[in-house]
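Accompanying notes for the structure given below.
Only one protein chain is missing from this complex, and each of the others stays in its spot.
The block that comes next holds chain A.
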Amino acid sequence: MSRDPPGPAEEEAPGAAGGGGGGGGGGGGGGSGGEGRARPAGEGGGCYLALCARPVHFEKANPVNCVFFDEANKQVFAVRSGGATGVVVKGLEDRNPISFRMEDKGEVKCIKFSLGNKILAVQRTLKSVDFLNFIPDSPQVEYTQECKTKNANILGFCWTSSTEIVFITDQGIEFYQVLPEKRSLKLLKNQSINVNWYMYCPESSVILLSTTVLGNVLQPFYFKSGTMAKLSKFEIELPAAPKSSKLSLSERDIAMATIYGQLYVLYLRHHSRTSNSTGAEVVLYHLPREGSCKKTHILKLNRTGKFALNVVDNLVVVHHQDTETSVIFDIKLRGEFDGSTTIHQFVLPPRSIQPYQIPVAGPASVTSQAPVPCKLYSSSWIVFQPDIIISASEGYLWSLQVKLEPVVNLLLDKGKLMDFLLQRKECKMVILSVCSQMLSEPERGSLSVIATVFDKLNHEYKKYLEAEQSYTMVVETGLSRSNPLLKRPVRTQAVIDQSDMYTHVLSVFTEKKEAPHKFTIAVLMEYIRSLNQFQIAVQHYLYELVIKTLVQHNLFYMLHQFLQYHVLSDSKPLACLLLSLESIYPPAHQLSLDMLKRLSTANDEIVEVLLSKHQVLAALRFIRGIGGHDSISARKFLDAAKQAEDDMLFYTIFRFFEQRNQRLRGNPSFTPGEHCEEHVTFFKQVFGEQALMKPTTF
C-alpha cells in the first residue's frame, strides 16, 4: 500500500496503481457523478482511527481516466482523455467540484491549481509545463514555460503561492513568478543541484531534495513571498552501509509533516537483518527554519513489513499492512531519552481503522442493497501527508481522524491519558467525561489519581491564563504597536476552566450523592488545592459548592476550620452566605463579620449586620472607629435602638446624635431631612422634654 506503487512523483497516484481492481470490478453506477455518501460503520472494538464520514468520491482510475492528487490544495483531478472529455476537480474542503475541458495535447503527467485555484499548471512533457488562467477576465489561452536548465528533465512542480511556482528538475530547482495577464513566467531564482527525487510540504512551504548517489543527503529549501532560502542539508543515516553505489533512500520511506508546530522529516527505517533492531522504526528529524536539522525522536514499531505514515492531530500514525492495524505515537509524551534522541513506544495497542461501509451509489429508489464494507489497508491505498488516504480502486479520498472516546478505555493510566488528551484538538468533552467517570462508581479513581488529573488540567489552564494576562498587559501598556507579531493567545479545547469543571463535572457529582460525603469533600478540596497550587483565583461558586456539601452533612466544624485557615477566600457573597447559616450554626455570624472586616470594603454591611442583631452600640463604635460616624443616618440607628426595646440604649444613641448635631451644626436638634420626628417624640415621652439637650449658647 501507500507509496508501494513507485511513481515518478508522489502526485501521480492511482492511475499507476497496480493493486486493487484497477478499472474493473463493482462500483456500478459510480459514473453518475453524484456523491456517494459514505457512512462509517458501527463502533469497532476500541478503534481509535477512522476514515472521515464525508469522503471525496471521484471516478476511479482507468485507461481513459487518469487521476491525480494535489497535496497543496488537497484536490483530486480526474482527467478524461487527456482533458478533452473533461477534467473534474474535487477537494475535501471545497464541496463544489470544478469541471472544465482542455485540449488533449498528450498524456498529462502532473496537474495542479495554484493556491486559490487561480492558475492551472499541467505538465505533459519532461521539458515544459503549460499554464491556463482561471482568473475571471484574464486571457484564457494556454502558455508554456520550458525549464531553463539545458538537458534537464522536469521531475515535477509545486505551487508555493497563488502565482509562484517551483520546477524541480533532475539538475536543480527553478523558482518562477507567473504573470497571468502577460501569460508568461519570470524566473526569480534557480539553483543547480543533482536531484534524485523531491518532496513538498505545502504547510511549511518547504521542498526537500534527495541528492548524492545514495540519495540520503537531503537538501531543504524554504519559499516565502518571492524568496527562496536554502536550509542546511542533512544526511539520513541508512540502516546499513549500502554495498553498491546506487540510490538507497527511497522517497517512499520519507515524509514531511508539521508536528506541534515544528517541521519534521520522518524516515521509515526498515528492519535490517544486519542490525540487531527488533523491528522497523520511524526516525524523526527536526527541521528548524534556522539552524541544522537534528535527529530527535525514534518511534519504535516493533514489527516488520509494509508501513505507511500519516500525521493526524499532531500524532504520528503508522499503518501496518500485514496486520491491517495502525499504531499512533505522540512525541510530546514521555519517552526514553538517550541524551540526544527520545525513543517512543506506541501510545495505544495496535488497532485497525474503524470498519467503513461504502454506500452503494445511485438513486436510492433503484438500489436497496446493503452498503458494501470497504476493504481497509488495501494495497491500492495511497497515503499522503498529513492525513490523506486514497483508495484508487474505489475512487475515494478520505481524511484520517483520531477518535478520542475509545482511547479512554485503552489508556488506563489516567495521568498519561490526560497528557495525551490535552494535546488533542477536540478534547474538551472527552476530558470532562473522563473526569466525571473517575469520580463515580464503578471506575472511581483514587484521590492521588484525581489529584494528578486536576493538576494536569490546571497546568494547562494556568498556561493560558498567563498568556492571556501578559497579552493584556502588553496591549494596555501600548507596547503592542511596537510588536506586530503579538497575537491574542488562542484558547484551545485543552483549556478546561473552573466553570467547565463546575458545570460538567463537580456540580453533577455533588448532586448525585452516590459517593460518601468524605470523598465528595475530598474531591472538591483537591480541586481547590490544585487551583491554589497553580495560583489560580478560585471562583465563588466552587466555595459555595463546598459549603453546600458541608452544610448538607452537618459538617460545620469542618467548615469552620476551612474558614479559619482562609481556604475559602474572603468575599462579600461568601460572607453573606455565612450570615444565612447563622440560624443553623451560630458561629457563622462571627466568621462572617471577620470576613467582612478583612475585606475592608464592606463597612456598610458590617453596620447592617450589627444593627440587625440590635447591637446598636457596637455598630456605632465600629463606625466611629473607622471615622464614618459623621455621615451615617441617625434614623437608621435610632430605629434599631428603638427596636431593641432598651430605653437606656435608646437614650445613649439619641444623645450621641444630639451631640453630633451640636458639633456639626451648632444645634442639638435634628433637621427635618433626618426624619427623626417620631424618635424625638418617643424620647420626650420616655425621658421628658427637659431631657433633650439644650443648645449651647455662648
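Criterion: contacts are C-beta pairs under 8 Å (C-beta built on N, C-alpha and C of every residue); 3 or more make two chains touch, one makes a residue touch a chain; residues count from 1.
Note that in this section contacts and distances are computed from a predicted model.
Visitor: Just to verify: the chain that's not displayed, which of "CCZ1 protein", "Ribosome production factor 2 homolog", "Ccr4-not transcription complex subunit 10" or "AP complex subunit sigma" does UniProt list as its protein name?
Guide: Per the UniProt record, that chain is "CCZ1 protein".
Visitor: Of the residues A:M199, A:I259, A:I382 or A:A451, I need the one that contacts the missing chain.
Guide: A:A451
Visitor: Could you tell me which of A:F100, A:F337 or A:Y557 touches the chain that is not displayed?
Guide: Answering carefully, the residue with contact to the hidden chain is A:Y557.
Visitor: Looking at A:V372, A:I536, A:V551 or A:V567, which residue reaches the missing chain?
Guide: A:V567
Visitor: Determine which one of A:L486, A:V551, A:A618 or A:L692 touches the chain that has been left out.
Guide: Only one listed residue reaches the unshown chain, and that is A:A618.
Visitor: Given the contact definition stated above, which residue among A:V89, A:I606, A:I653 or A:C676 touches the chain not shown here?
Guide: Considering all chains, including the one not shown, the answer is A:I606.
Visitor: For chain A, enumerate the residues touching the unshown chain of the complex.
Guide: 446-448, 451, 518-519, 522, 525-526, 528-529, 532-533, 557-558, 560-561, 564-567, 587, 589-591, 593-594, 596-598, 606, 617-618, 621-622, 625
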